[in-house]
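Quick one: this structure, given as structure tokens, is what I'll be asking you about.
== chain A ==
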Amino acid sequence: MSAIALRVRPLRLRQLVATGVALGLAAAVFATADWAWQAVPRVSPLEELSYYPSGQHVRPATLGHAETAADLAWLRAIQYYGQHRVTDNRFDHLYHVFDILTTLAPRFESAYVFGAFALAQEGRRFPQAEALMLKGCENNPGSGRLAFETGFLYYVKPNGRDLERAAEYFELAANLPGHPDAARRFAAFCRQGSGSLVVAAALWQQVREHSSNAYLREIAERELARISEAIRTGRKDLARVRVTTPVVIVKPVP
Partner candidate 1 sequence: MNPQQPPAPAVQSSAAGPATWPDGSQPVVPGAADGAPAIRTEGLTKVYRGNWSLKTAVGLDRLDLEVRRGEVFGYLGPNGAGKTTTLKILTGLLKPSSGRAWLMGEPIDSIQSRRSLGFLPEQPYFYDHLTGVEYLEFAASLSGLPGREAARAARHWFGRIGLGGRDRLVLRKYSKGMLQRLGLGAALVHSPRLVILDEPMSGLDPFGRRDVRDLILEQRELGTTVMLSSHILPDVEMLCDRVAIVLKGRLERVATVSDLVHGGSRSVEVRVEGAPVVELPAAWQGRVARVERSGESVFTVSDPSLLQDVLARLVQSGAVIGAVTPVRGSLEELFMAAAEESAFRASGRRRSA
Partner candidate 2 sequence: MTAVLIARNTFREAIRDRVLAGVVGAGAALLLLTVIARPLAMGEGTRITVDLGLSAISFLGLLVVLMVGTNLVAKEIERRTIFNLLSRPIPRPVYLVGKWAGFAGALWAVAMALGVALWAVVAVLGQPGLGLAIAEAVFLAGLELSVITAIAVMFSAISTPVLSSLYTLGLFAAGQWSDDLRRFAERAPGAMRPMLDVIANLVPNLSLFNMRSLAASGDTAPVLQLGVAVVYALLYCACVLAIGAAAFESRDFK
């Protein structure tokens, strides 16, 4: 080794040594970062947002870029939902985050929809879901889509449909731009007072076929499965979502 060193010019040797040291350190940095990701517990991306009291307090900090901040929060919310859905099925921060998100971007319609249904169906927090949807309608009074989804939410309300309110919102939707074609039909169903499973199935079918949100499609799929089971066995109570302590499903994280 020393014979080789003697033959290499001093400058070249220094360059080689410096490069070697740099590469070695880079490898060490790489390994440490990788290990730290496994070993050090990380705060969930969404928990930071939960420290803000409200969207009104976050808005000034965005310096005019509230919509973009809302979009970034949306990405994180999606991630949070996906993560908790396969672990403990608890969505403690979901409402707060969507509340902030929709304050930052009041016209972000999909946020109201997804937030409300995730809260209602998965999170078992109907009052919060309702509050979110109503906020959406208030901020977007001309939105047929949101009115329709609000009606939908009341229709599939766990522990008993709220037909009165559902009808109200389906009718409202029918008179506003952007509503699905079936709005008037569903309004009629509600007025007839029929708490029909078939109607509910039709509503969920729409979501499964037309929603661009994969998570919403999953929710719809599950509901359809439950409804068809109930129809098959004639046990309507199966169609209702149980409002008891949620079952903790422990699955390995994929």
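How were these candidates chosen? In short, all candidates are chains of the complex that A comes from, given by their letters.
We take it that contacts are C-beta pairs under 8 Å (C-beta built on N, C-alpha and C of every residue); 3 or more make two chains touch, one makes a residue touch a chain; residues count from 1.
Because the structure is predicted, anything quoted here is derived from the model rather than measured.
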Candidate from this complex that touches chain A, chosen among 1 or 2: 2
Chain A residues touching candidate 2 - in the complex, by the definition given at the top: 59-60, 63-68, 70-71, 74-75, 78-79, 105-110, 114, 211-216
